[in-house]
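Omission of a single protein chain aside, the complex is shown with its protein chains in their original locations.
Moving on, here comes chain A:
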Amino acid sequence: MAGADGDDSLYPIAVLIDELRNEDVQLRLNSIKKLSTIALALGVERTRTELLPFLTDTIYDEDEVLLALAEQLGNFTMLVGGPEYVHCLLPPLESLATVEETVVRDKAVESLRKISHEHSPVDLEVHFEPLVKRLASGDWFTSRTSACGLFSVCYPRVSSTVKAEIRQHFRNLCSDDTPMVRRAAASKLGEFAKVLELEYVKSDIISLFTALASDEQDSVRLLAVEACVSIATLLPQEDLETLVMPTLRQAAEDKSWRVRYMVADKFSELQKAVGPEITKNDLVPAFQNLLKDCEAEVRAAAANKVKEFCENLPEDSRETIIMTHILPCVKELVSDTNQHVKSALASVIMGLSTILGKDNTIEHLLPLFLAQLKDECPEVRLNIISNLDCVNEVIGIRQLSQSLLPAIVELAEDAKWRVRLAIIEYMPLLAGQLGVEFFDEKLNSLCMAWLVDHVYAIREAATCNLTKLVEKFGAEWAQNTIVPKVLGMANDPNYLHRMTTLFCINALSEACGQEITTKHMLPVVLKMSNDQVANVRFNVAKSLQKIGPVLDSNCLQAEVKPVLEKLAADQDIDVKYFAQEAVSVLALA
(Lines give C-alpha, C1' and ligand atoms only; values in the text may rest on other atoms or scores of the structure.)
Protein backbone atom coordinates (compact mmCIF):
# COMPACT_ATOMS: atom_id res chain seq x y z
CA MET A 1 0.00 0.00 0.00
CA ALA A 2 2.81 2.41 0.73
CA GLY A 3 6.45 2.68 -0.13
CA ALA A 4 9.26 2.83 2.40
CA ASP A 5 9.64 6.58 2.01
CA GLY A 6 6.10 7.28 3.08
CA ASP A 7 3.20 8.03 0.90
CA ASP A 8 1.79 11.52 0.54
CA SER A 9 -1.59 10.19 -0.45
CA LEU A 10 -1.91 8.53 2.95
CA TYR A 11 -1.71 11.79 4.80
CA PRO A 12 -5.29 13.01 4.28
CA ILE A 13 -6.64 9.60 5.21
CA ALA A 14 -4.41 9.48 8.28
CA VAL A 15 -5.86 12.82 9.33
CA LEU A 16 -9.40 11.55 8.86
CA ILE A 17 -8.74 8.41 10.87
CA ASP A 18 -7.18 10.40 13.70
CA GLU A 19 -10.08 12.78 13.70
CA LEU A 20 -12.50 9.92 14.23
CA ARG A 21 -11.44 10.20 17.86
CA ASN A 22 -10.71 13.87 18.07
CA GLU A 23 -11.89 15.72 21.18
CA ASP A 24 -13.84 18.13 18.99
CA VAL A 25 -17.27 16.77 18.09
CA GLN A 26 -17.38 18.73 14.86
CA LEU A 27 -14.15 17.16 13.63
CA ARG A 28 -15.36 13.68 14.56
CA LEU A 29 -18.59 14.40 12.73
CA ASN A 30 -16.77 15.58 9.62
CA SER A 31 -14.61 12.52 9.70
CA ILE A 32 -17.55 10.14 10.15
CA LYS A 33 -19.24 11.75 7.17
CA LYS A 34 -16.21 10.83 5.09
CA LEU A 35 -16.16 7.28 6.39
CA SER A 36 -16.55 5.93 2.87
CA THR A 37 -13.33 7.71 1.86
CA ILE A 38 -11.49 6.11 4.75
CA ALA A 39 -12.94 2.70 3.88
CA LEU A 40 -11.94 3.07 0.22
CA ALA A 41 -8.39 3.92 1.21
CA LEU A 42 -8.15 1.02 3.62
CA GLY A 43 -9.61 -1.46 1.17
CA VAL A 44 -12.36 -3.95 1.88
CA GLU A 45 -10.33 -6.29 4.03
CA ARG A 46 -8.97 -3.72 6.49
CA THR A 47 -12.39 -2.07 6.58
CA ARG A 48 -13.83 -5.37 7.76
CA THR A 49 -11.07 -6.35 10.15
CA GLU A 50 -10.02 -3.00 11.56
CA LEU A 51 -12.34 -0.11 10.83
CA LEU A 52 -15.64 -1.79 11.71
CA PRO A 53 -14.38 -3.27 15.01
CA PHE A 54 -12.99 0.13 15.92
CA LEU A 55 -16.33 1.80 15.18
CA THR A 56 -18.19 -0.88 17.15
CA ASP A 57 -15.96 -0.33 20.17
CA THR A 58 -16.22 3.42 20.24
CA ILE A 59 -19.97 3.75 20.25
CA TYR A 60 -20.42 6.10 23.17
CA ASP A 61 -20.29 9.26 21.14
CA GLU A 62 -22.48 12.31 20.73
CA ASP A 63 -25.86 11.70 19.14
CA GLU A 64 -25.07 13.58 15.98
CA VAL A 65 -21.93 11.53 15.37
CA LEU A 66 -23.80 8.30 16.01
CA LEU A 67 -26.63 9.40 13.76
CA ALA A 68 -24.20 10.09 10.92
CA LEU A 69 -22.50 6.75 11.54
CA ALA A 70 -25.81 4.83 11.52
CA GLU A 71 -26.71 6.43 8.23
CA GLN A 72 -23.31 5.79 6.61
CA LEU A 73 -23.30 2.12 7.50
CA GLY A 74 -26.52 1.59 5.56
CA ASN A 75 -24.61 2.35 2.35
CA PHE A 76 -21.48 0.42 3.18
CA THR A 77 -22.13 -2.92 1.51
CA MET A 78 -19.75 -2.42 -1.41
CA LEU A 79 -17.06 -0.99 0.87
CA VAL A 80 -16.85 -4.18 2.90
CA GLY A 81 -16.67 -6.36 -0.17
CA GLY A 82 -20.22 -6.72 -1.42
CA PRO A 83 -23.24 -8.80 -0.33
CA GLU A 84 -21.02 -11.71 0.57
CA TYR A 85 -19.58 -9.73 3.50
CA VAL A 86 -22.49 -7.46 4.31
CA HIS A 87 -22.98 -9.19 7.67
CA CYS A 88 -19.79 -7.49 8.90
CA LEU A 89 -21.90 -4.36 9.22
CA LEU A 90 -24.22 -5.95 11.74
CA PRO A 91 -22.16 -5.57 14.95
CA PRO A 92 -21.81 -1.76 14.85
CA LEU A 93 -25.42 -1.35 13.75
CA GLU A 94 -26.55 -3.65 16.53
CA SER A 95 -24.84 -1.44 19.10
CA LEU A 96 -26.33 1.64 17.50
CA ALA A 97 -29.78 0.07 17.65
CA THR A 98 -29.53 -0.04 21.44
CA VAL A 99 -28.48 3.52 22.27
CA GLU A 100 -30.92 5.66 24.22
CA GLU A 101 -31.39 8.35 21.61
CA THR A 102 -34.49 7.57 19.54
CA VAL A 103 -33.32 9.21 16.32
CA VAL A 104 -30.09 7.21 16.33
CA ARG A 105 -31.89 3.93 17.00
CA ASP A 106 -34.40 4.64 14.26
CA LYS A 107 -31.63 5.41 11.80
CA ALA A 108 -29.77 2.23 12.76
CA VAL A 109 -32.95 0.21 12.24
CA GLU A 110 -33.47 1.89 8.89
CA SER A 111 -29.94 0.95 7.82
CA LEU A 112 -30.39 -2.59 9.12
CA ARG A 113 -33.58 -2.91 7.09
CA LYS A 114 -31.74 -1.64 4.07
CA ILE A 115 -28.84 -4.07 4.32
CA SER A 116 -31.13 -6.97 5.21
CA HIS A 117 -32.09 -7.10 1.53
CA GLU A 118 -28.45 -7.50 0.61
CA HIS A 119 -28.09 -10.64 2.71
CA SER A 120 -28.35 -13.98 1.00
CA PRO A 121 -31.10 -16.23 2.47
CA VAL A 122 -28.41 -18.24 4.24
CA ASP A 123 -26.68 -15.19 5.71
CA LEU A 124 -30.02 -13.86 6.77
CA GLU A 125 -30.60 -16.94 8.90
CA VAL A 126 -27.02 -17.25 10.09
CA HIS A 127 -26.28 -13.62 10.89
CA PHE A 128 -29.27 -11.31 10.63
CA GLU A 129 -31.99 -13.31 12.31
CA PRO A 130 -29.86 -14.07 15.42
CA LEU A 131 -29.26 -10.32 15.72
CA VAL A 132 -33.00 -9.69 15.65
CA LYS A 133 -33.46 -12.31 18.35
CA ARG A 134 -30.71 -10.81 20.51
CA LEU A 135 -32.28 -7.39 20.21
CA ALA A 136 -35.73 -8.81 20.92
CA SER A 137 -34.56 -10.39 24.14
CA GLY A 138 -32.22 -7.58 25.19
CA ASP A 139 -32.16 -6.34 28.77
CA TRP A 140 -32.96 -2.74 27.97
CA PHE A 141 -36.12 -1.63 26.30
CA THR A 142 -34.10 0.30 23.70
CA SER A 143 -32.93 -2.90 22.04
CA ARG A 144 -36.37 -4.50 22.18
CA THR A 145 -38.04 -1.48 20.54
CA SER A 146 -35.47 -1.62 17.75
CA ALA A 147 -36.19 -5.32 17.20
CA CYS A 148 -39.84 -4.51 16.46
CA GLY A 149 -38.86 -2.79 13.22
CA LEU A 150 -36.78 -5.72 11.94
CA PHE A 151 -39.18 -8.67 12.02
CA SER A 152 -41.00 -7.76 8.83
CA VAL A 153 -37.83 -7.56 6.71
CA CYS A 154 -36.48 -10.97 7.59
CA TYR A 155 -39.72 -12.94 7.98
CA PRO A 156 -40.47 -13.51 4.27
CA ARG A 157 -37.01 -14.91 3.54
CA VAL A 158 -36.41 -17.46 6.29
CA SER A 159 -37.41 -21.09 6.80
CA SER A 160 -40.67 -22.01 8.44
CA THR A 161 -39.01 -23.01 11.74
CA VAL A 162 -37.36 -19.64 12.01
CA LYS A 163 -40.62 -18.01 10.98
CA ALA A 164 -42.32 -19.63 13.94
CA GLU A 165 -39.62 -18.27 16.25
CA ILE A 166 -39.98 -14.81 14.83
CA ARG A 167 -43.72 -14.88 15.41
CA GLN A 168 -43.10 -15.96 18.97
CA HIS A 169 -40.66 -13.10 19.55
CA PHE A 170 -43.12 -10.62 18.15
CA ARG A 171 -45.84 -12.01 20.42
CA ASN A 172 -43.56 -11.56 23.41
CA LEU A 173 -42.81 -7.96 22.56
CA CYS A 174 -46.52 -7.19 22.17
CA SER A 175 -46.96 -8.11 25.82
CA ASP A 176 -43.70 -6.58 27.04
CA ASP A 177 -43.65 -5.02 30.49
CA THR A 178 -42.64 -1.60 29.30
CA PRO A 179 -45.12 0.56 27.41
CA MET A 180 -42.33 1.78 25.11
CA VAL A 181 -41.85 -1.70 23.67
CA ARG A 182 -45.58 -2.34 23.38
CA ARG A 183 -45.88 0.98 21.53
CA ALA A 184 -43.09 0.01 19.15
CA ALA A 185 -44.73 -3.39 18.57
CA ALA A 186 -48.15 -1.82 18.05
CA SER A 187 -46.77 0.63 15.51
CA LYS A 188 -45.17 -2.22 13.55
CA LEU A 189 -48.11 -4.58 13.83
CA GLY A 190 -49.65 -3.58 10.51
CA GLU A 191 -46.35 -3.84 8.71
CA PHE A 192 -45.67 -7.27 10.20
CA ALA A 193 -49.19 -8.47 9.35
CA LYS A 194 -48.54 -7.66 5.70
CA VAL A 195 -45.68 -10.19 5.42
CA LEU A 196 -47.45 -12.95 7.35
CA GLU A 197 -49.38 -15.82 5.77
CA LEU A 198 -53.12 -15.23 5.95
CA GLU A 199 -53.67 -18.10 8.39
CA TYR A 200 -51.25 -16.50 10.86
CA VAL A 201 -52.79 -13.10 10.36
CA LYS A 202 -56.05 -14.65 11.49
CA SER A 203 -54.60 -16.70 14.31
CA ASP A 204 -51.72 -14.55 15.63
CA ILE A 205 -52.15 -10.99 14.52
CA ILE A 206 -55.81 -10.67 15.39
CA SER A 207 -55.27 -11.74 18.98
CA LEU A 208 -52.28 -9.40 19.34
CA PHE A 209 -54.28 -6.61 17.75
CA THR A 210 -57.17 -7.19 20.14
CA ALA A 211 -54.83 -7.24 23.11
CA LEU A 212 -52.96 -4.07 22.12
CA ALA A 213 -56.24 -2.31 21.35
CA SER A 214 -57.33 -2.94 24.93
CA ASP A 215 -53.98 -2.15 26.54
CA GLU A 216 -54.18 -0.26 29.82
CA GLN A 217 -52.14 2.60 28.35
CA ASP A 218 -53.99 4.75 25.87
CA SER A 219 -50.68 5.58 24.16
CA VAL A 220 -50.58 1.91 23.10
CA ARG A 221 -54.27 1.61 22.22
CA LEU A 222 -54.14 4.55 19.85
CA LEU A 223 -51.39 2.91 17.82
CA ALA A 224 -53.52 -0.18 17.37
CA VAL A 225 -55.94 1.99 15.38
CA GLU A 226 -53.26 2.51 12.78
CA ALA A 227 -52.63 -1.21 12.57
CA CYS A 228 -56.35 -1.71 12.11
CA VAL A 229 -56.15 -0.15 8.65
CA SER A 230 -53.50 -2.56 7.39
CA ILE A 231 -55.08 -5.60 9.01
CA ALA A 232 -58.51 -4.82 7.59
CA THR A 233 -56.99 -4.51 4.11
CA LEU A 234 -55.45 -7.97 4.41
CA LEU A 235 -58.52 -9.88 5.51
CA PRO A 236 -61.29 -11.09 3.23
CA GLN A 237 -64.48 -9.08 3.56
CA GLU A 238 -66.41 -11.88 5.29
CA ASP A 239 -63.93 -12.04 8.19
CA LEU A 240 -63.88 -8.32 8.92
CA GLU A 241 -67.11 -8.33 10.86
CA THR A 242 -65.95 -10.93 13.37
CA LEU A 243 -62.22 -10.23 13.51
CA VAL A 244 -61.80 -6.49 13.21
CA MET A 245 -65.04 -4.65 13.73
CA PRO A 246 -65.56 -5.38 17.44
CA THR A 247 -62.18 -3.80 18.16
CA LEU A 248 -62.73 -0.89 15.84
CA ARG A 249 -66.14 -0.15 17.34
CA GLN A 250 -64.58 -0.23 20.77
CA ALA A 251 -61.82 2.16 19.66
CA ALA A 252 -64.33 4.62 18.21
CA GLU A 253 -65.97 4.77 21.63
CA ASP A 254 -62.80 4.53 23.70
CA LYS A 255 -62.79 6.30 27.02
CA SER A 256 -59.67 8.18 26.00
CA TRP A 257 -60.10 11.06 23.59
CA ARG A 258 -56.67 10.42 22.11
CA VAL A 259 -57.80 7.02 20.84
CA ARG A 260 -61.00 8.48 19.39
CA TYR A 261 -58.91 11.25 17.84
CA MET A 262 -56.79 8.60 16.14
CA VAL A 263 -59.92 6.92 14.78
CA ALA A 264 -61.13 10.27 13.43
CA ASP A 265 -57.73 11.03 11.98
CA LYS A 266 -57.53 7.68 10.18
CA PHE A 267 -61.18 7.64 9.17
CA SER A 268 -60.74 7.81 5.41
CA GLU A 269 -58.20 5.00 5.46
CA LEU A 270 -60.44 2.90 7.68
CA GLN A 271 -63.37 3.58 5.39
CA LYS A 272 -61.48 2.34 2.36
CA ALA A 273 -60.14 -0.69 4.24
CA VAL A 274 -63.50 -1.98 5.50
CA GLY A 275 -65.46 -1.41 2.30
CA PRO A 276 -68.87 0.09 1.49
CA GLU A 277 -71.19 -2.25 3.39
CA ILE A 278 -69.52 -1.87 6.77
CA THR A 279 -69.14 1.83 6.08
CA LYS A 280 -72.89 2.15 5.66
CA ASN A 281 -73.77 0.11 8.71
CA ASP A 282 -71.02 0.97 11.13
CA LEU A 283 -68.85 3.85 10.09
CA VAL A 284 -71.64 6.31 9.37
CA PRO A 285 -72.99 6.21 12.93
CA ALA A 286 -69.42 6.17 14.27
CA PHE A 287 -68.57 9.22 12.21
CA GLN A 288 -71.68 11.01 13.44
CA ASN A 289 -70.55 10.35 17.01
CA LEU A 290 -67.06 11.63 16.32
CA LEU A 291 -68.51 14.81 14.83
CA LYS A 292 -70.47 15.25 18.06
CA ASP A 293 -67.62 14.15 20.36
CA CYS A 294 -67.28 15.96 23.67
CA GLU A 295 -63.60 16.69 23.00
CA ALA A 296 -62.94 19.51 20.54
CA GLU A 297 -59.73 17.92 19.25
CA VAL A 298 -61.72 14.88 18.13
CA ARG A 299 -64.46 16.97 16.52
CA ALA A 300 -61.83 18.99 14.65
CA ALA A 301 -60.13 15.83 13.36
CA ALA A 302 -63.48 14.42 12.25
CA ALA A 303 -64.53 17.74 10.69
CA ASN A 304 -61.35 17.64 8.62
CA LYS A 305 -62.49 14.33 7.15
CA VAL A 306 -66.06 15.36 6.22
CA LYS A 307 -65.40 15.88 2.55
CA GLU A 308 -63.23 12.82 2.06
CA PHE A 309 -65.67 10.62 3.95
CA CYS A 310 -68.60 11.86 1.86
CA GLU A 311 -66.68 11.47 -1.38
CA ASN A 312 -65.86 7.86 -0.60
CA LEU A 313 -69.36 6.84 0.35
CA PRO A 314 -70.89 4.25 -2.00
CA GLU A 315 -72.46 6.12 -4.86
CA ASP A 316 -75.89 4.53 -4.68
CA SER A 317 -76.63 5.84 -1.22
CA ARG A 318 -74.21 8.75 -1.00
CA GLU A 319 -76.66 11.59 -1.27
CA THR A 320 -79.15 10.06 1.16
CA ILE A 321 -76.48 9.38 3.77
CA ILE A 322 -75.05 12.87 3.51
CA MET A 323 -78.42 14.59 3.62
CA THR A 324 -79.89 12.55 6.45
CA HIS A 325 -76.89 11.68 8.59
CA ILE A 326 -73.89 13.88 7.94
CA LEU A 327 -75.34 17.26 7.10
CA PRO A 328 -77.26 17.66 10.39
CA CYS A 329 -73.98 17.16 12.28
CA VAL A 330 -72.17 19.55 9.97
CA LYS A 331 -74.82 22.18 10.62
CA GLU A 332 -74.14 21.94 14.33
CA LEU A 333 -70.40 22.22 13.81
CA VAL A 334 -70.86 25.54 12.00
CA SER A 335 -71.79 27.05 15.33
CA ASP A 336 -69.34 25.00 17.40
CA THR A 337 -67.88 26.63 20.49
CA ASN A 338 -64.33 25.81 19.47
CA GLN A 339 -62.72 27.80 16.69
CA HIS A 340 -60.36 25.02 15.61
CA VAL A 341 -63.37 22.82 14.92
CA LYS A 342 -65.07 25.54 12.89
CA SER A 343 -61.95 26.34 10.95
CA ALA A 344 -61.27 22.65 10.23
CA LEU A 345 -64.80 22.39 8.89
CA ALA A 346 -64.45 25.60 6.88
CA SER A 347 -61.39 24.20 5.12
CA VAL A 348 -63.37 21.27 3.66
CA ILE A 349 -67.05 22.20 3.68
CA MET A 350 -66.97 23.88 0.28
CA GLY A 351 -65.93 20.57 -1.22
CA LEU A 352 -69.34 19.15 -0.41
CA SER A 353 -70.96 21.30 -3.07
CA THR A 354 -69.47 19.29 -5.94
CA ILE A 355 -70.75 16.09 -4.33
CA LEU A 356 -74.24 17.38 -3.64
CA GLY A 357 -74.86 19.34 -6.82
CA LYS A 358 -76.35 22.74 -7.49
CA ASP A 359 -79.79 22.48 -5.91
CA ASN A 360 -78.69 20.94 -2.63
CA THR A 361 -75.81 23.38 -2.41
CA ILE A 362 -78.06 26.39 -2.78
CA GLU A 363 -80.64 25.05 -0.41
CA HIS A 364 -78.53 23.46 2.30
CA LEU A 365 -74.89 24.43 2.02
CA LEU A 366 -75.11 28.07 1.02
CA PRO A 367 -76.60 29.13 4.39
CA LEU A 368 -73.69 27.37 6.10
CA PHE A 369 -71.10 29.09 3.89
CA LEU A 370 -72.72 32.42 4.60
CA ALA A 371 -72.76 31.75 8.32
CA GLN A 372 -69.07 30.82 8.25
CA LEU A 373 -68.25 33.90 6.23
CA LYS A 374 -69.62 35.91 9.14
CA ASP A 375 -67.82 33.87 11.78
CA GLU A 376 -66.06 35.80 14.51
CA CYS A 377 -62.84 33.90 13.94
CA PRO A 378 -60.82 35.18 10.96
CA GLU A 379 -59.32 31.78 10.26
CA VAL A 380 -62.78 30.34 9.57
CA ARG A 381 -63.57 33.12 7.10
CA LEU A 382 -60.20 32.74 5.44
CA ASN A 383 -60.67 29.02 5.00
CA ILE A 384 -64.03 29.60 3.29
CA ILE A 385 -62.56 32.24 1.01
CA SER A 386 -59.56 30.09 0.12
CA ASN A 387 -61.83 27.35 -1.22
CA LEU A 388 -64.22 29.52 -3.21
CA ASP A 389 -63.28 27.84 -6.47
CA CYS A 390 -65.16 24.63 -5.53
CA VAL A 391 -68.41 26.53 -5.11
CA ASN A 392 -67.85 28.66 -8.14
CA GLU A 393 -67.86 25.59 -10.33
CA VAL A 394 -71.22 24.44 -8.97
CA ILE A 395 -73.36 27.50 -8.38
CA GLY A 396 -71.31 30.46 -9.54
CA ILE A 397 -69.87 32.97 -7.16
CA ARG A 398 -72.59 35.61 -7.55
CA GLN A 399 -74.70 33.77 -5.01
CA LEU A 400 -72.07 34.50 -2.43
CA SER A 401 -70.74 37.85 -3.45
CA GLN A 402 -73.12 39.84 -1.28
CA SER A 403 -71.74 38.20 1.85
CA LEU A 404 -68.28 37.77 0.46
CA LEU A 405 -67.48 41.42 0.14
CA PRO A 406 -68.03 42.46 3.75
CA ALA A 407 -66.07 39.41 4.85
CA ILE A 408 -63.15 40.29 2.62
CA VAL A 409 -63.18 43.93 3.66
CA GLU A 410 -63.19 42.99 7.28
CA LEU A 411 -60.28 40.59 6.87
CA ALA A 412 -58.41 43.14 4.79
CA GLU A 413 -58.59 45.54 7.69
CA ASP A 414 -58.04 43.02 10.47
CA ALA A 415 -55.85 44.25 13.27
CA LYS A 416 -53.57 41.20 12.99
CA TRP A 417 -51.16 41.59 10.11
CA ARG A 418 -50.94 37.85 9.54
CA VAL A 419 -54.66 37.79 8.79
CA ARG A 420 -54.24 40.65 6.32
CA LEU A 421 -51.33 38.79 4.77
CA ALA A 422 -53.44 35.66 4.35
CA ILE A 423 -56.26 37.48 2.58
CA ILE A 424 -53.83 39.21 0.22
CA GLU A 425 -52.63 35.82 -0.86
CA TYR A 426 -56.16 34.91 -1.94
CA MET A 427 -56.67 38.13 -3.94
CA PRO A 428 -55.49 36.76 -7.30
CA LEU A 429 -57.78 33.76 -6.80
CA LEU A 430 -60.71 36.00 -5.90
CA ALA A 431 -60.00 38.31 -8.80
CA GLY A 432 -60.10 35.35 -11.16
CA GLN A 433 -63.38 34.12 -9.72
CA LEU A 434 -65.12 37.47 -9.46
CA GLY A 435 -64.05 39.03 -12.75
CA VAL A 436 -62.44 42.35 -13.55
CA GLU A 437 -65.55 44.46 -13.27
CA PHE A 438 -66.44 43.38 -9.76
CA PHE A 439 -62.81 43.62 -8.79
CA ASP A 440 -62.37 47.19 -9.99
CA GLU A 441 -65.50 48.23 -8.30
CA LYS A 442 -65.02 46.62 -4.93
CA LEU A 443 -61.55 45.27 -4.32
CA ASN A 444 -59.10 47.49 -6.15
CA SER A 445 -59.10 50.10 -3.44
CA LEU A 446 -58.21 47.45 -0.87
CA CYS A 447 -55.23 46.34 -2.91
CA MET A 448 -54.01 49.92 -3.07
CA ALA A 449 -54.52 50.48 0.64
CA TRP A 450 -52.25 47.54 1.42
CA LEU A 451 -49.42 49.27 -0.43
CA VAL A 452 -49.28 51.83 2.36
CA ASP A 453 -49.80 49.39 5.22
CA HIS A 454 -47.55 50.08 8.18
CA VAL A 455 -46.21 46.49 8.18
CA TYR A 456 -43.51 45.82 5.63
CA ALA A 457 -44.57 42.21 5.04
CA ILE A 458 -48.00 43.45 3.96
CA ARG A 459 -46.57 46.07 1.61
CA GLU A 460 -44.30 43.44 0.13
CA ALA A 461 -47.16 40.96 -0.34
CA ALA A 462 -49.31 43.73 -1.81
CA THR A 463 -46.59 44.45 -4.38
CA CYS A 464 -46.38 40.81 -5.33
CA ASN A 465 -50.17 40.68 -5.52
CA LEU A 466 -50.19 43.52 -8.08
CA THR A 467 -47.93 41.51 -10.36
CA LYS A 468 -50.29 38.56 -10.24
CA LEU A 469 -53.28 40.78 -10.95
CA VAL A 470 -51.58 42.30 -13.98
CA GLU A 471 -50.78 38.81 -15.23
CA LYS A 472 -54.47 38.03 -14.90
CA PHE A 473 -56.06 41.21 -16.25
CA GLY A 474 -53.40 42.38 -18.73
CA ALA A 475 -51.14 45.39 -19.29
CA GLU A 476 -53.85 47.69 -20.48
CA TRP A 477 -55.81 47.22 -17.29
CA ALA A 478 -52.64 47.89 -15.34
CA GLN A 479 -51.99 51.12 -17.19
CA ASN A 480 -55.47 52.41 -16.50
CA THR A 481 -56.00 51.34 -12.92
CA ILE A 482 -52.84 50.49 -11.05
CA VAL A 483 -49.92 52.34 -12.58
CA PRO A 484 -51.25 55.88 -12.00
CA LYS A 485 -51.88 55.14 -8.34
CA VAL A 486 -48.52 53.50 -7.86
CA LEU A 487 -46.69 56.36 -9.53
CA GLY A 488 -48.65 58.87 -7.50
CA MET A 489 -47.03 57.52 -4.38
CA ALA A 490 -43.62 58.69 -5.66
CA ASN A 491 -44.45 62.09 -4.22
CA ASP A 492 -45.57 60.82 -0.87
CA PRO A 493 -43.97 62.60 2.09
CA ASN A 494 -43.23 59.20 3.70
CA TYR A 495 -40.04 57.72 2.21
CA LEU A 496 -41.29 54.19 2.91
CA HIS A 497 -44.20 54.83 0.57
CA ARG A 498 -41.89 56.31 -2.03
CA MET A 499 -39.84 53.13 -1.84
CA THR A 500 -43.03 51.09 -2.32
CA THR A 501 -43.40 52.83 -5.69
CA LEU A 502 -39.98 51.52 -6.63
CA PHE A 503 -40.75 48.01 -5.40
CA CYS A 504 -43.98 48.01 -7.40
CA ILE A 505 -42.17 49.15 -10.50
CA ASN A 506 -39.63 46.35 -10.03
CA ALA A 507 -42.44 43.86 -9.82
CA LEU A 508 -44.62 45.29 -12.59
CA SER A 509 -42.21 46.33 -15.32
CA GLU A 510 -41.94 42.91 -16.86
CA ALA A 511 -45.67 42.20 -16.79
CA CYS A 512 -46.48 45.69 -18.16
CA GLY A 513 -44.01 45.52 -21.02
CA GLN A 514 -41.57 47.91 -22.63
CA GLU A 515 -43.94 50.67 -23.64
CA ILE A 516 -45.53 51.33 -20.29
CA THR A 517 -42.23 50.92 -18.51
CA THR A 518 -40.39 53.39 -20.73
CA LYS A 519 -43.15 55.93 -21.01
CA HIS A 520 -44.64 55.97 -17.56
CA MET A 521 -42.44 54.27 -15.04
CA LEU A 522 -38.91 55.18 -16.05
CA PRO A 523 -39.37 58.95 -15.78
CA VAL A 524 -40.61 58.58 -12.22
CA VAL A 525 -37.69 56.36 -11.26
CA LEU A 526 -35.17 58.73 -12.78
CA LYS A 527 -36.73 61.66 -11.02
CA MET A 528 -36.49 59.87 -7.71
CA SER A 529 -32.72 59.68 -8.07
CA ASN A 530 -32.74 63.15 -6.56
CA ASP A 531 -34.54 61.98 -3.45
CA GLN A 532 -33.06 63.30 -0.25
CA VAL A 533 -33.21 59.89 1.47
CA ALA A 534 -30.28 57.66 0.63
CA ASN A 535 -32.36 54.49 0.96
CA VAL A 536 -34.63 55.74 -1.81
CA ARG A 537 -31.65 56.64 -3.98
CA PHE A 538 -29.97 53.28 -3.76
CA ASN A 539 -33.30 51.61 -4.40
CA VAL A 540 -33.48 53.73 -7.57
CA ALA A 541 -30.18 52.16 -8.58
CA LYS A 542 -31.51 48.70 -7.80
CA SER A 543 -34.74 49.44 -9.71
CA LEU A 544 -32.83 50.61 -12.74
CA GLN A 545 -30.83 47.41 -12.68
CA LYS A 546 -34.06 45.44 -12.42
CA ILE A 547 -36.02 47.20 -15.18
CA GLY A 548 -32.98 47.70 -17.44
CA PRO A 549 -33.54 44.51 -19.44
CA VAL A 550 -37.07 45.67 -20.32
CA LEU A 551 -35.78 48.96 -21.79
CA ASP A 552 -34.22 49.41 -25.23
CA SER A 553 -30.54 50.25 -25.56
CA ASN A 554 -31.02 53.83 -26.74
CA CYS A 555 -33.00 54.60 -23.70
CA LEU A 556 -30.46 52.90 -21.49
CA GLN A 557 -27.60 54.91 -22.92
CA ALA A 558 -29.42 58.20 -23.10
CA GLU A 559 -31.44 58.23 -19.91
CA VAL A 560 -30.38 55.52 -17.49
CA LYS A 561 -26.62 55.76 -17.85
CA PRO A 562 -26.25 59.42 -16.84
CA VAL A 563 -28.39 58.91 -13.77
CA LEU A 564 -26.47 55.85 -12.67
CA GLU A 565 -23.20 57.68 -13.20
CA LYS A 566 -24.46 60.48 -11.04
CA LEU A 567 -25.49 58.01 -8.33
CA ALA A 568 -22.15 56.26 -8.58
CA ALA A 569 -20.62 59.51 -7.42
CA ASP A 570 -23.09 59.86 -4.57
CA GLN A 571 -21.70 60.70 -1.14
CA ASP A 572 -23.51 57.72 0.41
CA ILE A 573 -21.49 54.53 0.21
CA ASP A 574 -24.49 52.24 -0.31
CA VAL A 575 -25.88 54.37 -3.12
CA LYS A 576 -22.49 54.26 -4.78
CA TYR A 577 -22.23 50.55 -4.37
CA PHE A 578 -25.62 49.73 -5.90
CA ALA A 579 -25.18 52.27 -8.70
CA GLN A 580 -21.85 50.70 -9.64
CA GLU A 581 -23.38 47.29 -9.48
CA ALA A 582 -26.22 48.35 -11.81
CA VAL A 583 -23.74 49.89 -14.23
CA SER A 584 -21.78 46.70 -14.47
CA VAL A 585 -24.82 44.38 -14.66
CA LEU A 586 -26.39 46.50 -17.39
CA ALA A 587 -22.98 46.73 -19.14
CA LEU A 588 -23.11 50.50 -19.33
CA ALA A 589 -19.52 51.15 -18.33
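Here is the rule we go by: a contact is a pair of C-beta atoms (placed from the backbone, for glycine too) under 8 Å apart; a residue touches a chain by one contact, two chains touch by 3 or more; residues count from 1.
The definition used in the following text is that contacts and distances are computed from a predicted model.
A.B. asks: Missing chain, UniProt name, options "Origin of replication complex subunit 4", "Serine/threonine-protein phosphatase 2A 55 kDa regulatory subunit B", "Transcription factor DYT1" or "Sorting nexin": which is it?
C.D. replies: Per the UniProt record, the undisplayed chain of the complex is "Serine/threonine-protein phosphatase 2A 55 kDa regulatory subunit B".
A.B. asks: Among A:Val15, A:Ala164 or A:Val455, single out the residue that touches the unshown chain.
C.D. replies: Of the candidates A:Val15, A:Ala164 or A:Val455, A:Val15 is in touch with the missing chain.
A.B. asks: So one chain is hidden, and I want to know which residue out of A:Asp57, A:Glu84 or A:Glu471 touches that hidden chain in the complete assembly.
C.D. replies: Looking across A:Asp57, A:Glu84 or A:Glu471, the contact with the absent chain belongs to A:Asp57.
A.B. asks: Touch as defined at the start, partner being the missing chain; which of A:Tyr200, A:Trp257, A:Phe438 or A:Trp477 qualifies?
C.D. replies: Counting the whole complex, the residue in contact with the absent chain is A:Trp257.
A.B. asks: Footprint of the hidden chain on chain A, which residues?
C.D. replies: Within chain A, the residues that touch the unshown chain are 1-8, 10-11, 13-15, 17-18, 21, 41-42, 46, 50-51, 53-54, 57-58, 60, 98-100, 102, 140-142, 178-180, 183, 216-219, 254-258, 294-297.
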